[in-house]
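Written below as structure tokens is the structure these notes are about.
Removed from the display is one protein chain of the complex; every other protein chain stays in position.
Chain lettering (A and B) follows the sequence in which the chains are written, and residue indices restart at 1 in each chain.
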Amino acid sequence: MSGHDHDHHHGHDHGHDHGHDHGHDHGPFQPDIEDRPLTHYQAMTEAVADLLVAKGIVTPAELRKMLEIIDSKSPAAGSKMVARAWTDPGFKQRMLEDVIAAAAELDIDAGGIPIKAIENTEGVHNVVVCTLCSCYPRLLIGLPPDWYKARAYRSRVIREPRAVLKEFGTEIPDDVELRVHDSTADLRYLIIPARPKGTEGWSAEKLEALVTRDTMIGVAVPQP
Amino acid sequence: MSAEAATNARFRPGDAVRVRRAYPPGHVRAPFFCRGKQGVVEELVGAFANPEELAYGRDGRPSLPLYRVVFRQAELWDGYDGPARDTAVIDVYENWLEAVR
Partner (left out) sequence: MHRRHHDMGGLPAGPVEQAEHDYAPWEKKVDAIMRLLTDKQRKIMTVDELRRGIEEMGPGIYDELTYYERWIGSVTNTLIEKGVLTVDELGRAMEEAQARHAEAAKAVCP
């Protein structure tokens, strides 16, 4: 699989606009793939999309709209919710009770799959995995990073969470309970990281910048 | 949570449960590593269409209560090398749980 370079992107229609900022770093530079044949699975993807359109099962507009929605989802929505929870105890309570309704208060569409917010406290640090596949709160923090879906993380974080967190530069003291959530079913998990000391009086924008994707998965803690 | 789940659920938060030691072929959502292990019901999440049926194109009825079950890491793994207070919470459907007496 190849990372692609947006600036060099050209040729056939992929059905969405590349002109906007995706809000995350691009992968390492890869040579233009356009002059190589499609892989078997790329051709399959194009063929399935074409056939679904030809049969009237999806319209080109629906496909394009969905691609735009996928591109529009990023950790920013989750960061905004967490920063609000840090400064508004009532909101935090509502978020702990019903993430989707709390998201709607901030005009964030969290979709229809139930999401559970779990709060890190002085006594408990939480981290999320899906050992069976790759369940992840995509509507609040975007598509998952590669490592979240890969064998090493899925196999190890449930059994040796402290060692795995250490690989991410995160040390949890022994007097804090480390709790791993295996998201195996109909729930998605979003961690509300603990607000760092010394951030009193910070603006919402400044607080949101502390709430990275990895802090909402639980492999990192906010770094002021 | 749906009224259906609240009234039909076999277990309540605080109940000791064990994940059944069963190894059927096919699609299941109870991870291998927790089978036969004992935990405590943390929360009844609600009733959900049965994934073991949905996976084969059927409608998933009747729906199943889903629980968040907390396990001590030391119960899950021989020689867990972290503090005894460490835990794992696994989402388990009711058909995979049995009461511990």
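The working rule: contacts are C-beta pairs under 8 Å (C-beta built on N, C-alpha and C of every residue); 3 or more make two chains touch, one makes a residue touch a chain.
Bear in mind the structure is a predicted one, so any value in this text is a computation, not a measurement.
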| item | value |
| --- | --- |
| Shown chains that the omitted chain touches within the full complex | A, B |
| Residue, one of B:F11, B:W77 or B:Y93, that touches the chain absent here | B:W77 |
| Sole contact to the chain not displayed, among B:A55, B:A84 or B:V100 | B:A55 |
| For chain B, residues in touch with the removed chain | 23, 25-27, 31-33, 51, 54-57, 60, 76-77 |
| Chain A residues touching the omitted chain (full complex) | 1-4, 9-12, 14-16, 22, 24-28, 32, 34-35, 37-39, 41-52, 55, 57-58, 62-63, 66-67, 70-71, 112, 129, 131-134, 143, 145-147, 149-159, 164, 167-168, 182 |
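Assume only the chains that are shown with their structure count from here on.
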| item | value |
| --- | --- |
| Separation of mean Cα positions, chain B and chain A [Å, integer] | 25 |
| Chain A-facing residues of chain B, complex | 29-31, 33, 45-46, 48, 51, 66, 68, 70, 73, 76-77, 80-83, 85-93 |
| Chain B-touching residues of chain A, taken from the complex the two chains share | 114, 116, 131-132, 158-162, 174-175, 177-187 |
